[in-house]
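The complex is shown incomplete by one protein chain, all other protein chains being positioned as in the whole.
This part shows subunit A:
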Amino acid sequence: MSKKSRSKLWFLVHSWLALPIWFFVLIVCVTGTLAVVSQEIVWLANPDIRADKPADDTELLSYDQIIKAMNRAEPDLIVTDLIRHDESHFALMARVTYPDGRAVTVYVNPYTGVIQGISPSFNFEQFTRALHGWWLVPFTNGYSWGWYLVSFLGLPMLASLVTGLVVYKRFWKGFFKPTLRFKHGARIFWGDFHRLSGIWSIWFIAVISITGTWFLIEATLSDNQITISTAPIVPVISRDKVPMSDPGVPAPMMPIDEAIRIATERIPGLETTFITLPSTAYSHLSIGGRGWYPLMFQTAEINPYNGEIASSHLLSDRSALEFVTESMRPLHTGDFGGLWIKLIWAFFGLLLSMMVLSGLLIWSKRTALATLHAFKRNNKAQRQAEHSQATPALQTETPEGIR
């Protein structure tokens, strides 16, 4: 095959990659963009989730102080998890159970311990993630088929990136001579837009499509019971290490702050931003937070009766492969470095959505017509053409063809 016809074939592949499912791809891109900033959207909409500082010199409460304050207001409430947000303008999230059996997340002011509100039954954040991540298809046995459906899109997206760069001759010149022509009609504008946003999004499309493909691999591995994790399997606390006490008197647990202090002393570099309280009398207190590498978390399991560290999973325990695989999710979601990274991710997510749309517009204005003409010509001439569909589609004037 000649060089020219090969590049024409590439162009055709690029043109047709997402087409029959373009609207699906578009919705996945849009919901993904929304999911990146879903917490911020909720923050704007719901004052309960904001962390207002009562005075400039007010300090953050410790975990024990927060639980104490919560139980002062609601003595029967049981706290199961506390999560401090990366960004200080967010309230603390506490998972709690009420005596009526409701297990909900409540928003707690990190300075006062006041329960500011209960998360609404429509959880915008979870809904956009579920729609984007698995198309709302329920998980019944392993991963949902919706997860496979969405994560499979990583492959055509990667192919779109590669074929797009192949057909856009000397695309790097676009960085120095950005072209966006407004006065030459919609076709030219959308073509320029598609190429310009494409080259500036190379890194982002690569990140999203590779991490998206990883989600496909991850599900496949998991559904075949293959694990690459170095995370320790922590056995429950043995019977003899749970103190006996009198009937009706729960064995006393040590203060959480004290357990965290001991753990931090023994494991240098361990920072605690979330805790999970023991979920049975034989379970550990689990604490964790980010380490020096912001994309991954370190955790430790502590015996709540004596403060003994049962196990820890630190950055230094991770294999090189895990540094790659565990980085995939934060790289996909952009939630590893505060608001600005999220905003960058959201901006490029929007740009990517627009690329799907502009790609469709270009296609409908050019490729569809060209293909239609090609078929007409072919039928008329009854001639044999090896690349009948490919060739006429590219005989029309395209910037990719003439560059």
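As a convention for this text, a contact is a pair of C-beta atoms (placed from the backbone, for glycine too) under 8 Å apart; a residue touches a chain by one contact, two chains touch by 3 or more; residues count from 1.
Convention: contacts and distances are computed from a predicted model.
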Options "Thiamine pyrophosphate-binding protein", "Phenylacetate-CoA oxygenase subunit PaaB", "Cytochrome P450" or "Iron complex transport system permease protein": UniProt name of the undisplayed chain = "Thiamine pyrophosphate-binding protein"
Across A:103, A:231 or A:369, the one contacting the chain not displayed is A:103
Which of A:58, A:179 or A:279 contacts the chain that the document leaves out = A:279
For the chain left off this view, which of A:73, A:136 or A:186 is in contact with it?
-> A:136
For subunit A, the residues touching the chain missing from this view = 19-24, 27, 78, 80, 97-104, 121-123, 126-127, 130-131, 135-138, 140-141, 146, 149, 225, 236, 239, 244-251, 279-283, 378, 382, 384-390
